[in-house]
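Following this message is one structure expressed as structure tokens.
After this line comes chain A, so read on.
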Amino acid sequence: MKTETPLLEVNHLKTYIPTSKGEIKPVDDVSFTIAKGEIVALVGESGSGKSVSSLSIMRLNAGAIKYRPDSSILFAGRDLLKLKEKELRKIRGNDIAMIFQDPMSALNPVHPIGRQIAEAILLHKKVSPKEAQKTALELLNKVGIPDAQRRLKDYPHQLSGGMRQRAMIAIALACNPKLLIADEPTTALDVTIQSQILNLLRDLQKEFGISILLITHDLGVVAETADRVLVMYCGKIVEEGNVEDIFAHPQHPYTKGLMVSIPSLSGPSKETLDAIPGVVPNPLELPPGCNFVTRCGSAMVKCHEAAPELEQHPSGNRVSCWLHTSGKGDDEDDREATALVTAGH
Partner candidate 1 sequence: MTEKQPLLSLQGIKKHFPVGSGLFGQKSNSVKAVDGVSLDIYPGQTVGLVGESGCGKSTIGRMVVGLSEPTAGEIYFEGRKLSEYKSKKAMGKNLQMIFQDSYSSLNPRMTVADIIAEPLVLHKVGTHKERGKRVDELLERVGLAAYHGSRYPIEFSGGQRQRIGIARALALQPKLIVCDEPVSALDVSIQAQILNLLKEIQKDLGLSYLFIAHGIQVVKHISDQIAVMYLGKIAEFAGKEELFANPHHPYTKALLAAVPLPDPRLRDRERILLKGDLPSPANPPAGCRFHTRCPVAMEKCKVTDPALIPTSQDSRTACLLYDMSIV
Partner candidate 2 sequence: QSGSTKTPDTPPTANPAGESPGTPQHGGSLTVAYVADVTNFDPIKGTTGNDHALLWPLYDTLVKFSPDMKPEPGLAESWEFPDNTTILLHLREGVKFSDGSPFNAEAVKFNIDRVNSTDSQISDLKNIQSVEVVDDKTVKLQLSQPDSSIILALSDRGGMMVSPTAVKTHGADYSLHPVGAGPFIVTNHIPNGEIGYEANRDYWQKGLPYLDKLTVKVIPDANSQINALKTGQVDFLPNVQPQMVATLKADANIVLSPTNTLALNMIYLRTDAPPFNDKAARLAVLYGINRQQLIDAINFGQGTVAVQPFPKDYWAHDDSINIPYDPEKSKQLLKDAGLSNVSFTLTTYPIEWWTRLANGIKGQLEEVGINVTIKTLEPNAAVQSFLGDKETNALTGNWSGRPDPQMTIASLYGKDSYYNPGKATTSELESLIKEAAATTDQNQRAGLYKKIVNTSVVENAFSIPTFSQPMTAAMSKKIQGFEPNLLGKAIFSSLWVEQK
């Protein structure tokens, strides 16, 4: 419950991709905020639009992507979607940094990592290359790479997966960013390394008060790391809430489905898992009405007709589901919802 203006405010983000077969809407009217020092997790299955959303923040999407004009992404009072490329470049890597899923391909294979870290510094700070190297060394130490002095000259292929991701984080931290976007930072790593990296992220967040947008499809990771959770399905946010609330009482059938389909580690295992039936619809052939209707166990007639809005639910979550919508302007208008609505204008 924060009253100050959020660090990042995404309003009605619509990122569309025109293709020869029609327009794909990987992100369709997504709104959320990230407060200072908050870790927000964006979860959802593959193809739900997590990466496109996160890349939209920095306008790094590849190809013929289009942001609809009514979308806005406010960062420190400025709309990133309307900034000139040159001004945006001053924000990238400086105020907002990113780390990606596969640290092998996200690092330039032909440059030593020291240079890659130093580059991030040199791009924004007026320092000598030597000083930049020194800062790089400090950063490597900070992200827990042993024998950092020697590693500065190593090429990415000479590092292990975990170390690469640490190096990637070092690059992201180079200019003390206010927001870190981490797109599946641990998916490519083993669990033991994953827990090291997640620990590191949490520590950094505590130490520097950075906000983190953590993208993942692993609910375990969410539960262990995030403050707040956004559940995404087919380009829309279907549920949003504090991490405790989401896990304690998920409201959307999709969120529920996700929870039960993970085999549990504690206690005796069930004979069969309660899997969500069917598959994610083809983005070009989304069903009318609610996107989840094709897989929803409790779909109603209404669900086939119109898409529900994201609305506040008594549990504290905000849900986009007809099951929980009792007409407009109903009772549950708590402060958070108001805050969000006002922030949207």
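Here is how the candidates were picked: all candidates are chains of the complex that A comes from, given by their letters.
For this structure, a couple of remarks:
Convention: a contact is a pair of C-beta atoms (placed from the backbone, for glycine too) under 8 Å apart; a residue touches a chain by one contact, two chains touch by 3 or more; residues count from 1.
Bear in mind that the values here come from a model prediction, so they are computed numbers and not experimental data.
The candidate from 1 or 2 that touches chain A somewhere in this complex is 1.
By the touch rule above, chain A contacts candidate 1 in their complex via residues 45-46, 146, 160-163, 190-196, 198-199, 217-225, 243-244, 247, 257-259, 261-266, 268-277, 279-280, 295.
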